[in-house]
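The complex appears here without one of its protein chains, the remainder shown in place.
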């Protein structure tokens, strides 16, 4: 894919370092490399035809961009900054957009530029082995006649959308790039529900385990889940405002009939946020409950043991008394002294047990 | 009820699966089946006449829709997606609406479409056996001359409204579909109060039980109620914003004189939310109180037991002293030694009890 | 007071039941009956003259309403729904207003109807015996030339206003019904301060009692006060928004020069809310403090007792050693053995006490 | 200072009582008398001249008010309601303003009247002996050509402003009453910083004391400071909104070039609020930390003592065994039995200590 060096708005690659004070708009890949090799996949379609390309150069891109069809360029792998810079120059992206695409710590946002819309999203995926939610950075760009998507990995998130395009299912083939953009965002948000439901199920199972027999390790697990919930919240929360802004925006890139879908997307995001907030509330309550349950079971044990000790204390005193070596201890001489003492001790023990039971301590 | 396959805006049934990335607007039933057989019931009335239908086909529906009367179609059971799709096609509902009707996890909302208003609500019902609030999904659609309602079960929620229509009670028969829609929503919200009052009574009784004699199991019960309150809050909270929006909206479907009723509905919803928030605050305070009461009663027991032990400790030491076998222990030879020691020990015990009492520990 | 059955907008009395799904606008008395017999009292005044009526029929009401004077109708006792319905029909109140008047669980609100303003308020009264705030429902209606007030009991809240009208004190006699309405609301809000100050004094006294010698029962008292504060907050909070709305409203019923008084009322309500919020914060802090003080005093006791036990443990061991019956125990034969052992034990005890003191534990 | 009785809008003094239901606008002094004798001090200046008066009657006031100069009337002592009523009648203040001036529990606010602006403020003063913040009520009134200030005491807060006027320092002499009013409010807010910094220093020193050696009394001290912070917050918080409102207001009393100073004042108030909020956060964290530190040190002590007890328990058992009086106990006959047992006991004790150390308990 040998193309000419990037044109003016994109800085030269040799300036790509990470120190602050860097010229704004300098793209620096931040994150861990999830694919060995960055991949580009293009779907170009109208209602009538569909072309797929897997190996393209920038001239192809330029040509497809110019065509009347809807062009969807999907880039997997954000570490190949050179490749992404090329694409950016073909589609005339602003340097700041370029910086946001490759920075996987970028928070979700929607930005209107003169001739395109930039949407940064997070993908949530539940890792059932680690019982943790994994977060990935996704960028969508909606322009005149094209949609660009940038993912950290190959992007099976979008497989279902791809299938719908190929099979002409639903209304997607007859619609413009705005609908495609919505469908892609919707696919991402649908995954949120999937991930959050699994997360919720795990909390549920933890809840049951704790009510059953709380353990110290549960406290630490709850702490871990709380941190996860904080991370997920940070990934989803900003979207509310941003997609709401999109809903109200009058960008010429979004047809009025797509607006209704945007509202639906907004609605889903709000529901996601409510789920996360609900989990946080439940985890907080669970922490308190598990803590108090653990500590109260412990206390109950201590109380029982202490009562046992308390019963024996006077008995041990009594046997001590008759272990004394005084010359004159009349009881010692009595024939039935020993047995009388046993009787006394049994009476005392019984009396204490009865007392404890009556007070509801035992 | 054999009708033609759904027309264009509604996708074919064979695409109904649950994986994400599904074409938006695809109806997928999410929830548990609460009725064996979905049921349709239609009330068609003007001020002068009232017709009821229980078994209808889509042509009947079309005809009733076209008539001048108010047509109320009530569908019980959301699992029969085919049936609902049919009705949707008769009343020309948007695919997204269809999706929201059958998805029982949909959050409450109000949406204005071009020629109808969609209201998603939750029904609250207090289950006195499990002492828990149960939540059901209800959809209301207000169109030109008709109201559609979709419930998970047969919907005795609406029985009172039905009776009022049949008996011509109140003003309902003389009003349009907007008033019917309000009356139905109002019936749902009235049930909120019923459910929440029972919920509140249960919290009240728990409160008394805890102040009386707190137990470890109470903590877990409070945790369960907190989770319930979180669920209820999620079901009611979004309505505030949505019905408030309706109140301010200038939809031609709602006559100005019905607006005042909408304001009343809004007011009831706000009151419901305040009740839930109040319960949450009370539960939080109750958790703290019960926790500290349990732990302090325990501590008091421990303190008492420890004081008993403390009294015996020096006594046991003393009897130990005179159990020693030293050759030269003058006290042992004294005639009154044994009785003197008893006297000493009684003095010590009394002294300690007095000390404890004086310090307010006993 | 036998009048004709209520006219159209008001439903017949036989439909007054409490089940949900009731026709909206049906008045149902909710609350406990606080007066044996509902009472009506009317003050009709201009700057020049003042007439008082205590026993009236609806024709009188109609006549007074039509006159140019300011007519204040005060109804004590909400359980006589028939009576209130009559009055409502004379003053042409909307059925929803009627419902709100008799429902004593109605939250505070302000509603503009076509030709009158409806204000629902709560009255706060501090019960010094139970140390609790009692809440009563009050409705004010401001119409063209008249003010209606509905109270659960006879309403000594308004006595001061009545006296001012009779004595021509202040500016009240020269003003219209809007000023009267303000004066009545102001009298209610002035009572808030009274009730809240007494409430605050009780918290203050509890605070001092706790810092002095905290007890378990204090925790439960704090819980009760927290619940009270939640109730009071619910009764006062909604007024902020509502009276603020009134302040900004341009209702023709409120003369501009009365607006400045409404602003003052708003200001007082905000101050009331801040007081309640302050109490809640203080109660929360007090709960924590009392809890930790109680538990630490207990712990200190336990520590002291444990140290006493710890001192005796080695001593008891030592006397046990010399209580052993081994044939060859050289120390037992020593003449001064017994006294040496006493010396050793005293040394050990002293050493431990010194250690404890030095470490600051004692 | 004998003047005619107050004119119409101000009620006669004999009606000044405290019961609610009082005619609104009735001035009632609420607070504790801080000065024996109320004092009036007037500064009347233009850029060129400055006149000071200390003993004035109302005719003087009227004359000064009518003059072109800037007239600043400072009244110290709010308990002399008669005097304040006089001044109010000279400057034609609204009765509600009069009520707010003498009510020292009035919350901070800004109110625009037809021909003057009323500002109620709180003065904060740190009492280094009691380590508490004291709060005083201050009212500022900005009218056409005059500024009135009312303080609970003589008002050394304003000394610096007075000096600047006398010495012609800064820009104050060349400016109108709006700048004077700003300068006075600014002097008050400057004192906030002073008081809050001392408050913060005390929290800081408490923090260090607690980290050093936490004590039970610290918990109560934190509780006291929390209550103080709540009081201070209530005194400062409302100003934010009010001064912000002033900043945006287009009152003809405030010249545009003074607006920039108002913005600066707003900025200072926001900073003050942030300081208070920060202190509250720190106190909350400090409470938790001190609580857990105290309780953990205690627990450590208990653990140590318990371990000591645990070591002696088996030893005491062993010596008990050889104190038994069985006829046939072979060990007792052994010559080295006693010494062997000592050796065994030392081994057991050592073993346990080693175990404890290895597990990190000791």
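Note that the chains are named A, B, C and D in the order they appear, and that numbering of residues resets to 1 at the start of each chain.
Note that in this section a residue touches a chain if its C-beta (ideal position, glycine included) is under 8 Å from a C-beta of that chain, and two chains touch if they have at least 3 such contacts.
Being a predicted model, the structure only gives us computed values, none of them experimental.
Asks: Sort through A:39, A:94 or A:162 and give me the one touching the missing partner chain.
Replies: A:94
Asks: Spell out, residue by residue, where the missing chain touches chain A.
Replies: 11, 15, 19-26, 94, 96, 106-107, 109, 111, 113, 213, 216, 219-220, 222-223, 226-227, 230-231, 234, 238, 287, 291, 294-295, 298, 301-302, 305-306, 308-309, 312, 315-316, 319-320, 322-325, 329, 331-338, 341
Asks: Could you pull out which residues of chain D are in touch with the chain that's been left out?
Replies: Considering the whole complex, chain D reaches the absent chain at 157-161, 163-164, 169-172, 182-183, 186-187, 190-191, 193-194, 211, 260-261, 263-264, 267, 270-271, 274, 278, 281-282, 285-286, 288-289, 292-293, 295-297, 299-300, 302-303, 306-307, 309-310, 313-314, 316-317, 320-321, 323-329, 360-361.
Methods note: only the chains that are shown with their structure count from here on.
Asks: By that same contact rule, can you tell me which chains touch chain B and chain D alike?
Replies: Touches both chain B and chain D: C.
Asks: On Cα atoms, by how many degrees is chain C rotated relative to chain D, nearest 5?
Replies: Result for this pair is 70 degrees.
Asks: Provide the C-alpha centroid distance between chain A and chain D, rounded to the nearest whole angstrom.
Replies: Each chain reduced to its C-alpha mean, chain A and chain D end up 42 Å apart.
Asks: I need the residues of chain B touching at least two other chains; which ones are they?
Replies: Residue numbers touching two or more other chains: 295, 302, 306, 309, 316, 320, 323-325, 329.
Asks: Pull out all the chain pairs that touch, please.
Replies: Touching chain pairs, listed by label, are A-B, B-C, C-D.
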